[in-house]
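A single protein chain has been omitted; all remaining protein chains appear in their positions.
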Amino acid sequence: MTHFRSAHDVPNIPDLIDEALAFKTDPRREVRLGEGKTLGLVFLNPSTRTRLSSQIAAQNLGLNSVVFNAGSEGWALEFADGVPMNGTTVEHIREAAAVLGQYFDIIGLRSFPSLKSREEDESEMVMNAYLKYSGKPMLSLESATLHPLQSLADLITIRERWLEKRKPRIALTWAPHMKPLPHCVANSFAQWVNAWGGADFTIAHPEGYDLDAQYTHGAHITHNQEEALEGADFVYVKNWSSLEPYGTVLPGNLDWMLTPEKLGVNTRVMHCLPVRRDLELSAAVLDSAHSIVVQQAGNRVWAAQAVLAQMLKNL
Amino acid sequence: MTHFRSAHDVPNIPDLIDEALAFKTDPRREVRLGEGKTLGLVFLNPSTRTRLSSQIAAQNLGLNSVVFNAGSEGWALEFADGVPMNGTTVEHIREAAAVLGQYFDIIGLRSFPSLKSREEDESEMVMNAYLKYSGKPMLSLESATLHPLQSLADLITIRERWLEKRKPRIALTWAPHMKPLPHCVANSFAQWVNAWGGADFTIAHPEGYDLDAQYTHGAHITHNQEEALEGADFVYVKNWSSLEPYGTVLPGNLDWMLTPEKLGVNTRVMHCLPVRRDLELSAAVLDSAHSIVVQQAGNRVWAAQAVLAQMLKNL
Partner (left out) sequence: MTHFRSAHDVPNIPDLIDEALAFKTDPRREVRLGEGKTLGLVFLNPSTRTRLSSQIAAQNLGLNSVVFNAGSEGWALEFADGVPMNGTTVEHIREAAAVLGQYFDIIGLRSFPSLKSREEDESEMVMNAYLKYSGKPMLSLESATLHPLQSLADLITIRERWLEKRKPRIALTWAPHMKPLPHCVANSFAQWVNAWGGADFTIAHPEGYDLDAQYTHGAHITHNQEEALEGADFVYVKNWSSLEPYGTVLPGNLDWMLTPEKLGVNTRVMHCLPVRRDLELSAAVLDSAHSIVVQQAGNRVWAAQAVLAQMLKNL
């Protein structure tokens, strides 16, 4: 595996999950794999879980990591070509990324969407520019459209929790929020569940909140939350903003908040965090045995470690 | 020692001082003790000495440390229960701390008091929430009421400097400041000197600047600075804000600034730093042989290392 930007970069998802669980059992089983290599962790946006879990995963592999908060510690970047740089941007991505390529063996990048132009976000302009001009393997720490390290951790968690022979029934349900959020986690979860193929998968959202069909293709899609939750073994709760018009919050739909009475006895509830209590998900659900969100966040370490291990072996 | 939040967490203070001095002699005497473990250093407030000394102490023990400036690098936190999170806070402490508990073997936390509600500050709401929801050993990097790593470094410094058989006479004296400061360093120094028991201890402050009696109990307390300084071997200088009304600066008392003529020939002057020159302490004192503030700051490394070593042995 050279790059890790989406499920399509992964040769074999079940194998990657197995590798992650092997690291969870024995974190230091390949403690010299990263020796003499350096991972750059470049953050254009805030991050908690990704920031911390990536550093720990690198450490477990003997891989040096350097965090660079490019927004606050570096220079304002220009992405447009053909424009004289006589304004507020100090460095062009062509130089900025090429320089990172000189320093790092693998570049991890977090770059949120603007939610202003769907076309620009879907082009993955920022991540592709870093990849192109750095010339180095790219590890997505969440991009404009996807969050693959999260999705891998999600599947690891489902794999740990699901011991029956039949396929689990997984529902991804939209949840209310008062701010327009990216589609990344939802797009990515849908893409990975579909690529994995090990589940019966339903997606529920109000009208106007479609996800891009390239990610959801293969799932059953409904505007009826109750229908989606019926018999679900795992319910993944997540807000995202509208697709058309792009990046807005449509009025209403507050009753899509997930509450205990909507859940079956054994239903497990997932969320990528951070979660808005009593807005997306009721506190009563989060504080109950239904919730596996903390286990899910913990698995971010093993997801990152398995991915980094495969990338290091490919260097 | 599981947690390190106050003198009460320490089984034996003289032993801990001895251990710190052994590390000062040979910093890498237990360089593999922390192997494969990770210390999270979570800062909700600025820090210089604590930030740097903790990282060096961890390194000396082979302990991986990850700094997390939770304020600027992470998400705004909610501490209240039962409130729908539809405002500016993005993540609840219940999830935030639980996730840190997944990543770190020991959690170091800096969390200043608000100085708005005495009851809330004295409840140590923030530190207790991190401890409760992370489920991990807690290393205080200064909390709402105490600063135990500072106090341990203070006692190490006194131990190094005091070679006579009789008990040293220690005076803690309030000093002027124009901003309302926390009581942590003063509370904590009083608590540790009393718990240690190796000194004759006097505390001097103007009227209105009482410290909480649970920390000062055992010390002689006076409103007369001259009386406290008379014959003192060590003078600890520190400002703190008023207790009632809580967290304010009362007018006057500028003559409490420590100046050379207030000192005996061999008196040693201590301060936790940062210090306001010519407001708390005259520059003439700081630049004289009376001052041991730099040695004191240097001992922060060995204090942190001794504490981390005991916590690691208890994991």
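Going by the order they are written in, the chains are A and B; count residues from 1 in each one.
Everything below uses one rule, namely that a contact is a pair of C-beta atoms (placed from the backbone, for glycine too) under 8 Å apart; a residue touches a chain by one contact, two chains touch by 3 or more.
Everything quoted here is computed from the prediction, not taken from an experiment.
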Contact residue for the chain not shown (choose from B:80, B:213 or B:283): B:283
Residue among B:56, B:195, B:243 or B:263 that touches the chain left out of view: B:56
Residue, one of B:66, B:129 or B:297, that touches the chain absent here: B:297
Where the unshown chain meets chain A, residue by residue: 36, 38, 40, 64, 66, 68, 70, 72-75, 78, 81-86, 90-92, 94-96, 98-103
Chain B residues that touch the omitted chain in the full complex: 27-28, 43, 46-49, 51-53, 55-56, 59-60, 69, 72, 178, 273-279, 283, 286-287, 293-295, 297-298, 301
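Basically, only the chains that are shown with their structure count from here on.
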Distance between the centres, which are taken as Cα means, of chain B and chain A, whole angstrom: 39
